[in-house]
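With one protein chain held back, the other chains of the complex are shown just where they sit.
The block that comes next holds chain A.
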């Protein structure tokens, strides 16, 4: 990638432009937008003679070399497809305009006049079908001009002969109409009909048709000339039916056939639950630029803000220097590593560059929320509202603002609005859960978190929130499960481990608790050392300092286990955090200690008592005096001192 020439750029630009046209031909608006943004972000290098770089070329198997001047209609190089497309061009245009007017059923009816079998997608039907999608299809003949009986022989091709483009549009609009109905039937957010009960009733029909179609293609040996779009749709349908492995396969097939459909990549990344799965998928992917971007995106989604990922991002930014998408990814990486200042700077620059851009502003608002930058958050909300007040992102920003102002009822109103606009809007579910927790409405909170997790299982905040809510309900064992999920998603976040630890403590498993607390300590130090990039200092603890709270908890656990020596040593460690690590003392004059806190005071008190019990009166006295000086728990300390004096005197007098 280092030798990125103008030719490369031109080629890439053309390819992306073509992708934009293709996506918008199929009404995949978001993918089209993404590709268009990316193509614009390419640098305009000085013109060199156009020669094609072979290795970027290789990824394009089914597209023509780019035309010299950008055209809006790219001819299909598959003659059969081209013929079909020419044939149903007028009908296609009609259907497309219907789709644009959001008349999905009408759009579908242009190409597929008869009703596809409808009904809920039973969990067994795709499973049973998917085992033999291709093999069963082979046997069946091509007597498929007639509409076969509904559901009798699923894999036969019941679809009329259409170009792939038309077919995709028809089935996709069916899918969309199903989604629309589903949303309508779900009624109110968190209402009685909202939840798992409503399903997209078109899924069965689409699955059957697609299975039949694929089988037919396979049988005719045409699968090589598939364009990837129908595979993408099939993947979506399968993912909806929770048959994720298959869905993954079909998505991979789709991106092989047409790599510039960002939607397919997005769907694929949503199916990856952890880094291991990502690693497993990567070899199966085509070797091209899109895979790089995908890898970056998926890693970001899995909270992998490591140096290699940043390097990857640097490389990509070489190619697309102005890409807002990539910048957003960078900011999110900083956000995940809790480097809020850096993330904020990037987002702020993005906002200045394109004030009308609302995408992922909700993350920005989260960052501002954490930074408690209220004026800025209000301003952001103002800007977003000025552009479009009925975007879920905007609603989230406003909701966050109200949440920061502790006006939880209003915040909930806005999060609900965001969800009404888009039920799959993840952040809103999670944030709404937070608000319900604040409002002490645990049931609603649990439901909101649950929905968030259902939408995206990688949202650690939702898992953590669920844990918290159950903790409020005093169901610690139950909460433990959720905390563990959160911790597995964020293995380097000490907060998660602390939560797990305290849960273990509550369910009386001090050994495990100690383990997890220690893990939390490790995670804390990891972060501090890991944040080599950026200059952020506000996030996390100062370098080299261990979290005194965790240390204190560990000490208490040891006390529970009656290993008092261990406990005492951890208490000492807690105390030591007041001054910070010794080696720092010379460089910066004691600037890094956390100072006296309630936790350290508690530790001091404990130590004083312990020393007192051990008979080390001098040390105990010293500690107690320190306590008095710090002005924390003075009464208790004084009582202790009196007690000691009395003891010492009584001990002295006989001696």
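By definition in this document, contacts are C-beta pairs under 8 Å (C-beta built on N, C-alpha and C of every residue); 3 or more make two chains touch, one makes a residue touch a chain; residues count from 1.
Basically, contacts and distances are computed from a predicted model.
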For the complex's missing chain, which UniProt name, "VPS33A core subunit of CORVET and HOPS complexes", "Signal peptidase complex subunit 3", "Anaphase-promoting complex subunit 5" or "Histidine-containing phosphotransfer protein"? "Anaphase-promoting complex subunit 5"
Identified contact with the non-displayed chain, of A:389, A:614 or A:645: A:389
Filtering A:376, A:617 or A:638 for touch with the omitted chain leaves A:376
Could you list which residues of chain A touch the chain missing from the display? 348, 351-352, 355-356, 374-379, 381-383, 385-387, 389, 398, 401-402, 405, 414
